[in-house]
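First the structure, then my questions, so here it is.
Every protein chain except one is present and positioned as in the full complex.
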Amino acid sequence: MTDYKNLKLIASSSPHIRSNEDTRSIMLDVIIAMLPALGMSIYVFGIQALVLTLISVASCLFWEWGYRKLMKKSSSIGDLSAVVTGMLLAFVCPVSLPWWAIVIGAFFSIVVVKQLYGGIGCNFLNPALAGRAILVASYASFMTQWVTPAEKLPIFGSAADVTTGSTPLALMKDGAFNELPTIREMFLGTIGGSLGEVSALALLLGGIYLIIRKVISWQIPVAYIATVAVVSLISAPANIGAVDYMLYSVLGGGLMLGAIFMATDYATSPVTKPGQLIFGIGCGLLTVFIRRFGSYPEGVCYSILIMNCCTWLLDKYIKPTIYGAPKKEKKEAAAK
Amino acid sequence: MKISPKFVLKVAGTLTIIALVTAALLGLVDGVTRDKIAEIEAEKTRVAMSAVTPAGSEFTDALDISDSVAAAASAQGGKVVELYGVTKDGVEAGCVMKITASGSQGTIVMMVGVDANKAITGISVVSHAETSGIGTKVVGNDLNDAGVPVLDQFVGMSGSGTLVVKKNITPITTATVTTKGITTGANAALAAAEALG
Partner (left out) sequence: MNFGKQLKEGLISQNPVLVQLLGMCSTLAITTSFFNGLGMGISVLVILTLSNIFISLLRKIIPNEVRIACYIVVIAGFVTCVDLILKAFVPALSNSLGVFIPLIVVNCIILGRAEAFASKNSVAASAVDGICQGIGYTLVLVIMCVFRELLGSGTFGAGLLGGGELGAAPGLRIIPEQFGIKILTMPVGGFLTLGALIAAMQWALTKANNKKKEAK
């Protein structure tokens, strides 16, 4: 017999199509897509890369659980979004970062940037990138120490014991083009840099997987990377070939990681396809401007954060069309 | 609307009287504190100047900055804010100046001493907005990549425009931009000193 008293009626707006896709399965796909990059960074930097990632994930889960518990809200660690944030946060930090710093970074990412605004879907900044920005501001010396690749770190090793070198982007900023690694090294990832950003190949594999699984759409990553490529190509300095300069710009730094995994975050990017294209182009232009004219060698983190802040504007002026409406009404809705 | 003269007088009169009383009070406080403040300011400048000149130096009052000196400094990317003459044992011994140049996060204000042979006698940073933990290493005169205190390496150098980071000036890794800012200031100071004749 149906218990009418406790029957739950779900009222939602159209379309009423049920799919097996929920937050958990999407996040699971994102995690799978990040595994090649994680594997590559373990290969390049040693087991310390895995340890740092695990600490980051564990602390993100802990802060998420702790905050929800303290505020007497439903637990949300089951949706795996904190795991994704934790992995991404570790990916944008140098492998030599002390473990306690990433715990503090995770606190800012999860509690300050995500939960204080209402939890998953309500944050206006990408949590992992905002966490990184806070770490850069707080621990600038740790966050700009780039371990030379193939220098296998001891577990919990002290950062002072390793040799450090410049990232390809820092070399480009200084105009030291002859010291750059080869394009092949850049593509495979045996270069200095943040934990997860080094291997363009592994990141691209993950990106293709996500697009095939329809977790992300192609608009943002393609618009972002293409903008950086085109602007670099036409504005290359005189003492390096234009195509080489473009390839180094596209493969160097966190561009692939940012374009595929960060800029495509649902909560902080526009919902419409044209909006996403503008978002990607904006990220690309800002990245090139910061790299070329700013005092930092890398601009992916800040350009995505700045565009995150413009997302509401893009969504406001490029409205989604009404589902199933006739063409005329669609046009009117778009014109409004 | 008609405004009566009486009303104007009342409003203006009250405001004037309050302003006068306040001004009188301020005058009183100023009289008590003026000498003291001037003394503290002069002492601050003297301490900053002594840090960049050989021990036993005496300083003149602030000198006028001529157009040619200002132009020479700005051609090197810096700006001369204050200029003082230096004498040692009664003999003229160059000059010391307050220079501004841009660092990585904003303007760096520094004191630069230059001796009679147009060589730098010392650099110290007066105020700055560099990144804590990176640029502040340069400001705090930490060891550079070659193991020498980064500001001390400028001592004895001469020739405006010949000081170049990564050539004859060794930066601190990750704080190259701040080192460049200091170098710009040093070049500007040398140019200004050369223009002084």
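Some points to look at:
To keep things simple, chains are lettered A and B as they appear, and every chain counts its residues starting from 1.
Here, a contact is a pair of C-beta atoms (placed from the backbone, for glycine too) under 8 Å apart; a residue touches a chain by one contact, two chains touch by 3 or more.
As the structure is a prediction and not an experimental result, all values here were calculated from the model.
Screening A:Phe91, A:Tyr139, A:Tyr248 or A:Phe279 for touch with the missing chain picks out A:Tyr139.
Only one of B:Thr22, B:Ser68 or B:Asn117 touches the absent chain when the whole complex is considered: B:Thr22.
As for the chain not pictured, it touches chain A at residues 100, 104, 112, 134, 137-140.
Chain B residues in contact with the hidden partner, per the touch definition given at the top, are 10-11, 14-15, 18-19, 22-23, 25-26, 29-30, 32-33, 36-37, 40, 132-133.
As a convention for this text, only the chains that are shown with their structure count from here on.
Taking each chain's centre as the mean of its C-alpha atoms, chain A lies 43 Å from chain B.
On the side of chain B, the complex with chain A involves touching residues 104-105, 131-134, 166, 173-174, 176-177. Put simply, chain A touches chain B in their complex at residues 139-141, 144-145, 164, 174, 295.
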